[in-house]
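Apart from one protein chain that is not included, each protein chain of the complex appears where it belongs.
Which chain is which? They are A and B, in the order written, and residues in each are numbered from 1.
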Amino acid sequence: MITLLNIRDVVISVGQQADLRYLTKKLFRDKALASQIIKIIREYWEVLRTRKGVEEVKIMNFCGTHEYTTTHYGIRSVLPPGVNLVAGPGCPVCITPSFYVEAAVRLALEGLTLYTYGDAYKLPAVKEVGGCRSLSDARMTGADVRVVYSFLDAVRDAARHDKPSVFLAVGFETTCPAYASSIANKLVPKNLTLIMAGRLTPPAARFAVERVGTVSGVIAPGHVSTITGAGVWRFLPEEFGIPTVVSGFEPLDVLIAITLILKQLVEGEPKLMIEYSRTVTMEGNRHAKRLLAEVFDTVDAAWRGIGFIEKSGYTLNENLSQYDAFKVYGIREPSREEWRHDLLPGCMCGQVILGAAKPTDCRLFMKRCTPGTPYGPCMVSVEGACSIWARMGGRESLVEVV
Amino acid sequence: MSKISLAHGSGGIETSSLLTRLILNRLPEWMKSLDGGLGLDFPDDSAAIPVREGYIVTTIDAYTVSPIFFPGGDLGKLAAAGTINDILMLGGRPIAVLDAIVVEEGTTMDDLSRIVESMISVLGEEKVCLVGGDIKVMPRGQLDGILITTAGIGVALRIIVDRNVRPGDKIIVSGNIGEHGAAILAAQQGIKSDEFRSDVSPLTKLMLPLIEDYAEDIHAARDPTRGGIAMALNDWAKGSQTMIVIYESELPIREPVVNLCEMMGVDPLNLASEGTALLAVSPDKADEVLSRMHELGYREARIIGEARERTSSIGLVVLKTLIGGARILEPPSGELVPRIC
Partner (left out) sequence: MCLGVYGKVLRVEGELAVVDFGGGLTRDALVGVEEVREGDYVVVHAGIIVSRLSEEEFEEVFRYVEEAVKQLAMIESRAAEYLESMKMRLEENLSGQK
């Protein structure tokens, strides 16, 4: 019987030096280990193909960061031709409805200081506001738009200058606790309000599998799951029979997740597994969940290019309306009835996000729409599927070329 | 109406397409090409004007940086070293520099003197004369601090031109990648750490001996400034009709720079270096050139890849990744801003 050596013993024998930051990079980016796992993937694929007559395995990664890992390390180029990875609705930027961007641009042009992350800064709206389509346009016309790395940076900066300021608060379960915690701890200065565009991922995942239907496996988002707990993905194997693996973001994490999905397909027993067990648990981060529940209400909300999804958005709860930019500046959010399809003509982001189309299926890809001049939302975020394909070429199998 | 954005100045594909639209397309052929020399017909680090014996090499560049004083250097040093390096990268020996300084009203005399002092001291150390210049002041708010434009003049017996990269050539980098860009990014993001220092420095001590002894074997040379090595390699592959293959595992990038890039979500291959040379060297001389570089004090110098015959239409620059996969290394595009996802 083969057993793995006890890694923990080795770690201890090395002394208390076991630096997990270093170990992660060393272990989970190791070429020799990767090539072994790739061989295992090929073996499984052979088994599936020859013994089960499977023609294609289509694995969806919900998370844009998984898409980034996949393209950055050229993972598609080492997989057997029948195993395909497709992108899912994993990026808070591309799914932020145009309406929020338009509102942010309007407030910026009215003279408020606007804060956001680098990705949302370039996000284009469908409609121009004062000749500007995005916050970066607004800055060009002289508006005070500041790109920050974290909400905390904005909190500190706004406290310093005391001018009326707004934060375009995009994000999923991972990002929203920073807003919740700052508000709950009363760190947010009076002059700073939020355009709350936070979204919840499991409802969107359900929506995606219901519409797209044909995925053979799901790589579930690792960092979202640190907060929500892996348990929120249970419906995928239980209701839809889809093998689901919560995975980390190093190349070996993704390769192992693929292995585990293929393994489940061979066994014919779909389950929920946590590959990212070094930081994800079934129940998640109780503290953060409590903060989220305390500060936000969960409501039906719009997703760009997709439409309304039930119970999929965070709004600031009633008694915190002094932080709500929409309430403070009298902006009314469009209701489900008023919501309009918010993609520009020709942009296929809606399908790209749902994994139903590849960026290269879009006629505008790398023509009218490039990372420098994004036309659709998926070209904006560095994590947007279109942007990733543009910059890193998710295209053909390059290995033969090299 | 389209407007100029910061992306147009970030050294990636927006910059090159702006230059093409704005300038190159307006020039008739005769204005671009210098018979027997190198003009804008094949844009390179510098231009070369043929003279009786060899060439006069000339270049001009405008320098801005925020903050103007950064760990490892300042705007003055950047302007002097940048211009010297542009001359060197065409195979020239720098002789003289001219400068034009534009200052914002209200800038302290002390800051301005320190910047100029620093520029002059770099030129002095490299025995390059400052033979002309100009200074202008702009009203407050119409310019952010100081802008320096420097033009350089040098001489060369033979020139090293980007479009001469040949299949088989080894790609050598003289030192750690992305150090200048990382130092600026860290300074802009308020990260105080001794780990980040710009590599800004003239490459004279490296390039003059190499030009002297290996001018025929070095087929292309470039200092990968804005846009980083991703931009430089794409320019080479495009200009020389080759495909360039880079091995990720061979890239010299320091751990703190990798960490900073991961944290900010930027690619170190897009970060500028200001004291690092990228060379394409004929395969039979590559090892010799490499050990010479080590002797000259450039101990981190490494072979990071090679040029090949272009056999496929997909991708000009291909990166073999750490785990044995492959991806296309695209030229950078858009502004470098930190991201959350």
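The rule is short, and it goes like this: a contact is a pair of C-beta atoms (placed from the backbone, for glycine too) under 8 Å apart; a residue touches a chain by one contact, two chains touch by 3 or more.
Note that this is a predicted model, so its numbers are computed, not measured.
Note on the chain not shown: across the whole complex it touches A, B.
Of the candidate positions A:Phe207, A:Phe249, A:Tyr323 or A:Phe365, contact with the hidden chain is made by A:Phe249.
When you scan A:Lys127, A:Lys163, A:Arg211 or A:Arg278 for touch with the missing chain, the hit is A:Arg278. When the omitted chain is restored, the residue from A:Phe99, A:Phe172 or A:Trp389 that touches it is A:Phe172.
Across the entire complex, the residue among A:Ser216, A:Thr259 or A:Thr370 in touch with the chain not shown is A:Thr259.
Of the candidate positions A:Lys127, A:Lys190, A:Arg211 or A:His287, contact with the unshown chain belongs to A:His287. By the touch rule set out above, subunit B reaches the unshown chain at residues 186, 191, 193-195, 254-256, 259-260, 262-263, 265, 339-341. Within subunit A, the residues in touch with the undisplayed chain are 2-5, 7-8, 10-11, 13-14, 17-24, 26-27, 30, 32-33, 36-37, 39-40, 43-44, 46-47, 63-65, 90-92, 117, 149-153, 171-172, 174-175, 177-178, 181-182, 185, 187, 201, 221-224, 226-227, 249, 253, 256, 259-260, 263, 266-267, 273, 275-280, 285-288, 291, 383.
Convention: only the chains that are shown with their structure count from here on.
A separation of 35 Å divides the Cα centre of subunit A from that of subunit B. Contacts from subunit B toward subunit A in the complex involve residues 1, 3-7, 12-14, 189, 243, 245, 249, 264-265, 311-312, 314-315, 318-330, 333-335, 337-341.
By the touch rule above, subunit A contacts subunit B in their complex via residues 29-31, 34-35, 38, 64-65, 71-78, 91-93, 117-119, 121-122, 131, 136-137, 140-141, 147-150, 171, 175, 251-252, 255, 370-373, 381-383, 390-393, 395-396, 398-399, 401-402.
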